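So, subunit A:
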Amino acid sequence: MTRIRFQQSLEDLKEKLLVMAGLAEQAIQRATEAYRERDLSICDLVSQGELAINRLEREIDQAALDLLAMEQPMAGDLRFILSVIKINAELERVGNAAKSISERVRHMERMAAAELPVNIPRMAELASAMVRKSLQSFIEADAEMARSILTMDDAVDAMNKAAFKSLIKVMEEQSHLAPQALNALMISRSLERVADHATNIAEDVIFWVEGADVRHHKSMNQDHGATG
Partner candidate 1 sequence: MGVGIEVANLNAWYGANHALQEINLNIPANHATALIGPSGCGKSTFVRCLNRMHETDPIAHVTGTVLIGDLDIYKDANPVEIRRRVGMVFQRPNPFPTMSIYDNVAAGLKLNGYGNRHMLDEIVERALKNSALWDEVKDDLKKKSGASLSGGQQQRLCIARALAVDPEVLLMDEPASALDPVSTAKIEDLIFQLKAQYTIVIVTHNMQQAARVAEKTGFFLNGRMVEFDLTHKIFTNPSDKRTEDYITGRFG
Partner candidate 2 sequence: MLSTVLVVAPLVAIFVYLVYKGASSLNLDFFTQIPKPVGEAGGGMANAIVGSAILLAVGSLIGVPIGISGGIFLAEFGRGTKLANAVRFTADVLNGVPSIVMGIAVYSLIVVPQGHFSAFSGGVVLGIMMIPTVCRTTEEMLLMVPNSVREAALALGVPNWRSVLAITVKTASPGIITGCMLAFARVAGETAPLIFTAFGNVGRSTKLSEPIAALPLQIYVYAISPYDEWHRLAWAGALVLIMLIVLAVSLVRYVTSRGVMKGAS
């Protein structure tokens, strides 16, 4: 097999991205746990993890840039490196979302505990599962698996919309709980964003594996009223 060094470099890039993915997933899980336990020390862990995520994002982008410049990648290799760069950005934003959530948790800790009609942990679980599955489809280069994530997004969207409705109602009817409700709303939105990022990652995997650009398919369908 020729270009062994190059292929090793591609493997290394993949490894780095998976480490990044692990850090991002861990951040979401910690943020969720902090919410459940109302534990500030876990919020600190999330903040620390954020530094590692940012550093790794820069490393991955630099490595990818070097490969583009030095190795003249073509076809599948080129699409792979491009998708790594994009997935890298999405994972960094997942990390940001986790940080947002942990900031909200810090705020809420100063308030009285409240029973709110929204299942944050459940949403977090779904969003995390989506991220995990999208990275799995990347590892296995499985476009079908990636496609299934696109439909999972609908469930999280629905949960977010429902949370929005019920939390607004709480703010109207029990105004002393408004601060808590607002924070919960923002956490819900962050989780919805995480699900979106997972969807984007899935689209990038499909682009790499099939060479097909399946982004914005929903909005394109709405514009043209027809497929594709």
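The definition used in the following text is that a contact is a pair of C-beta atoms (placed from the backbone, for glycine too) under 8 Å apart; a residue touches a chain by one contact, two chains touch by 3 or more; residues count from 1.
These made the cut because all candidates are chains of the complex that A comes from, given by their letters.
Since this is a predicted model, take the numbers as computed values, not measurements.
Undergrad: My understanding is that every option belongs to the complex but just one is in contact with subunit A. Which one, out of 1 or 2?
TA: Considering all copies, subunit A is touched by candidate 1.
Undergrad: Mind pulling up the subunit A residues that touch candidate 1 in the complex?
TA: Contacts found on subunit A: 1-3, 6, 72-79, 211.
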